[in-house]
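In this view, the complex is presented without one of its protein chains, the others remaining in place.
Going by the order they are written in, the chains are A, B and C; count residues from 1 in each one.
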Amino acid sequence: MGRAHSNAWRQVGRFFDVPAEPRLKVACGRDEAALKEFADRWGWEEVETDWRKVLERDDVDVVDISLPTHLHCEIAEAAAKAGKHLFCEKPAALTAAEAERMLAAAEKAGVVHYLNHNYRRAPAVMLAKQLIDEGKIGKIFHWRGAYQQSWGADPARLLNWKLRKATAGGGPWWDLGSHNVDLAHFLVGDIASVQAMMTNFIKERPLEEDPAKMGEVEVEDAALVLAEFSDGAMGTFEMTRFATGRRNRHTFEIYGSEGALAWDLEDMNRLEFSSNDDAEHCRGFRSILATEQMHPYAGNWWPPGHIIGYEHTFVNAVADFLQAIDSGDRITPDFRDGVRIMKVMEAGLESAETGRKIAL
Amino acid sequence: MGRAHSNAWRQVGRFFDVPAEPRLKVACGRDEAALKEFADRWGWEEVETDWRKVLERDDVDVVDISLPTHLHCEIAEAAAKAGKHLFCEKPAALTAAEAERMLAAAEKAGVVHYLNHNYRRAPAVMLAKQLIDEGKIGKIFHWRGAYQQSWGADPARLLNWKLRKATAGGGPWWDLGSHNVDLAHFLVGDIASVQAMMTNFIKERPLEEDPAKMGEVEVEDAALVLAEFSDGAMGTFEMTRFATGRRNRHTFEIYGSEGALAWDLEDMNRLEFSSNDDAEHCRGFRSILATEQMHPYAGNWWPPGHIIGYEHTFVNAVADFLQAIDSGDRITPDFRDGVRIMKVMEAGLESAETGRKIAL
Amino acid sequence: MGRAHSNAWRQVGRFFDVPAEPRLKVACGRDEAALKEFADRWGWEEVETDWRKVLERDDVDVVDISLPTHLHCEIAEAAAKAGKHLFCEKPAALTAAEAERMLAAAEKAGVVHYLNHNYRRAPAVMLAKQLIDEGKIGKIFHWRGAYQQSWGADPARLLNWKLRKATAGGGPWWDLGSHNVDLAHFLVGDIASVQAMMTNFIKERPLEEDPAKMGEVEVEDAALVLAEFSDGAMGTFEMTRFATGRRNRHTFEIYGSEGALAWDLEDMNRLEFSSNDDAEHCRGFRSILATEQMHPYAGNWWPPGHIIGYEHTFVNAVADFLQAIDSGDRITPDFRDGVRIMKVMEAGLESAETGRKIAL
Partner (left out) sequence: MGRAHSNAWRQVGRFFDVPAEPRLKVACGRDEAALKEFADRWGWEEVETDWRKVLERDDVDVVDISLPTHLHCEIAEAAAKAGKHLFCEKPAALTAAEAERMLAAAEKAGVVHYLNHNYRRAPAVMLAKQLIDEGKIGKIFHWRGAYQQSWGADPARLLNWKLRKATAGGGPWWDLGSHNVDLAHFLVGDIASVQAMMTNFIKERPLEEDPAKMGEVEVEDAALVLAEFSDGAMGTFEMTRFATGRRNRHTFEIYGSEGALAWDLEDMNRLEFSSNDDAEHCRGFRSILATEQMHPYAGNWWPPGHIIGYEHTFVNAVADFLQAIDSGDRITPDFRDGVRIMKVMEAGLESAETGRKIAL
């Protein structure tokens, strides 16, 4: 993840007219040797193994938190207190309470805070938002979201931080679901209540620190969540690491009174759109390749028909983040969205544990 | 629906070697004029407006019940008692209790009973079953089912029998969900518990009998259901009449330890299949066009690459039904499956009403 | 092929309001035993092994010629002379000269003549024609056609009538190309000149009549043809029996000044359509499922979203043929189209043999 972030800071000024060219001042981590190699490759000027020292520096304006989830809250709070703008990886935190502390700290300090649910900034997703805002979808009836990976189905995969509650907060519901819920928040709106089922297909795995020993998997392998949105729309969220054959399939479908949309991260430059404005004999889902000059962000990249990839969403995000610092405007998603997402996460978990519908 | 059934009885002997050629003896209905026109067109020898008289005839061996749901139970019971074999439209009945009465009557009478969840007999679906039975999917983790239509989103659609509880039993959960649950039973297995949300987007509609007046829609417009299967798999079922742009999109995805499958009724001759047996650098979902001679039913139809359509599933079903009468073997799905499906329907409804997980 | 034709005559009156219900009077063929079995299955009233006797009958109004290509001309001429309306399989004949004789005989006799390039009557193809006629495609720049099968790649396939010049006229250029050229004529217009390459990948095959012996394949295995249309459009035609993995993939793409179309027989109910009328940020190929009531022929079949298959195109054709007999209007494609197609076939062959562009 450090690669995608470093790349974005390096690349943004090449493709966007940014108010300030970022300097890759200091890379921070625990393993000094690995850190130095990383810094050399990516052009970080210095390295530092004590993050608190970074916060004390006057020549650091932005802190990019690209760490396991359990480390977000403490560092974000301290960095905000030190007056640093915050660019933070998702999911926001282990709990809604942590996310609220992060938000409070950032708001108190008056810093810009951004939570990196980067898929909002795929051109095709931002185009979906535009079409919704233009009224082309009308009143929304349905959200159908999924994030399907398959690596979990391999029992040899080690029990790492992503499979432990204390470090990850949750399983695919936290890791993948937070992305999908963020898109639902962005494109549909607030969620009023949820019902959920979660399960583990593989209960024990070899320990990362000692693969000869087995340890208990502490987070779910799959999470299925139903939702009522505040405005009456109905939604589904399906998150799994056990969808054999799917590597990173992050999808949504939206159905409204005037039209419908569909998107798939594995073909992320396309947006499917069906419109009731079309003549009846000509209706169908059209496949818009969001690489035209007038499509969001696309004009900063390549000519029509030349697609972009995964890391470009990070560059697009950094461009907007730098603008937000310059303008003082809010950028979203931010820690406020993080709180909102975390509350949905916790409600989903509670529903799965109790078998009851949980209102937010 | 009478057209699709009549067609199947007429066509079966042309494409299958059946033990007996069905005779279209007597068409039964209430509107005599319309009935006569229908019988003329489809070659029914006689018409009858009193179904009880049909059951008294010695020259009728099979009764095909293609009627609104609330009429299934009484007629099926009486027909079974009269020793007629039963070919019955779906959903089985208004309630599980009704379905149980139908099953008891049929079993007591020793007649063949078939419930027409016809999509099992699309070649691509039967091929899915074959691949599962061959072990190519392994232990199943996930079922992801949906049946999406869009006609409900038009507020001018009249309040007909499909939108009334007394005649339909339920909305898309009964009408469409019963199909999807049947496929899940067929391909995955029994369901142990469900959680559901259902909603109405349009509460009132013009009455069919008097469009100047409005009446309350008594069944749900959309039903979202989560399920735990008895063997540990997790499932989703999404049924709606409000999926703008989707006309009759009935889909499933199955993910297992060895492979995965996907199917879509709107492109019903294809089965998507991903296999972990493939070399790692060659893995992906392959699109099998189930029109080869060795594919289920396909050898009875046309040369490779020549697709079949909706009504062929009825012909395939009639072929198997005639074989079952001849052999005395059980055909599935039957009323036993109908009971099983109705119990899931009722559990889903109860979950939606109570907000609680319901065990079956 | 006799099955698809018999089925169409039987089915047409069920789904269309036809001016007369066809009677399956007499099935004609050489092998009496097989013929009787066929007639029994499909409901032909009588059988006859001498086709000339059929033509002498007063109770036969229509002759359906569903035979190897070399038999078309003589029978069509004689049947026309006997005043029979003609429903004739494609390709029209071995040569343009033969097709011209067929046309002359039919015109002289004043009978209705229809050449069964059935794919014109897939609803999605007829919709393509409608969109062109509505001006939605504008001036056409490009036709891109292909008909790809794979059975030829199996060297064990026997040398049957389809692989002999005397009985088939040509290889895939005749067999498959005639279909694709017919669609190009229908949707774009006349062809002014062609350039072609043809080849054989397998030169010898086991003889059908004695598989222990090998015989020379007399027709091409693949034909690639370029065309200039009279109105300036450019076209390609790719016909092959060696497209591994493609079973019956018959496709076209059309690009015009206002829009574009694409179609694939293996998913024959869909038409892809891109329109320059769409807002620039919403352009893309939309996938129209041609199963709506207002789509050509679709209203005669099933509800929206319920697809039809291969043989329905025959039923649609028979419906139009019966109307043409009743009204006296021309139906297309007819023998006039057959002449037009055959001239393209012959020009393509001449180009392949001479390496020169051939004007029509």
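As a convention for this text, a residue touches a chain if its C-beta (ideal position, glycine included) is under 8 Å from a C-beta of that chain, and two chains touch if they have at least 3 such contacts.
None of the values given here were measured: they were computed from a predicted structure.
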Residue in contact with the excluded chain [from A:R23, A:H70, A:R249 or A:R356]: A:R249
Full-complex contact with the absent chain, from B:L127, B:A153 or B:A324: B:L127
Which residue of C:T69, C:N116 or C:T240 touches the chain not shown here: C:T240
Where the missing chain touches chain B, by residue: 127, 130-131, 136, 270, 273-275, 278, 280-289, 292, 294-295
Contact footprint on chain A, counting only the chain that is left out: 3-4, 6-7, 10-11, 13-14, 41-42, 149, 151, 246-249, 265-269, 289, 291-292, 301-312
Contacts of chain C with the absent chain, listed as residue ranges: 141-142, 144, 146, 148, 150, 153, 195-197, 199, 201, 222, 224, 226-228, 232, 234-236, 238, 240, 242-246, 253, 255-260, 274, 276, 283-285, 351, 355-357
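We take it that only the chains that are shown with their structure count from here on.
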Degree value of the rotation bringing chain A onto chain C, based on Cα positions, nearest 5: 180
Mean-CA-position distance for chain C and chain B (Å): 36
Centre-to-centre distance between chain C and chain A (centres being mean Cα positions), rounded to whole Å: 53
Rounded Å distance between chain A and chain B, as computed from the means of their C-alpha atoms: 40
Where chain C touches two or more other chains at once, by residue number: 289, 292
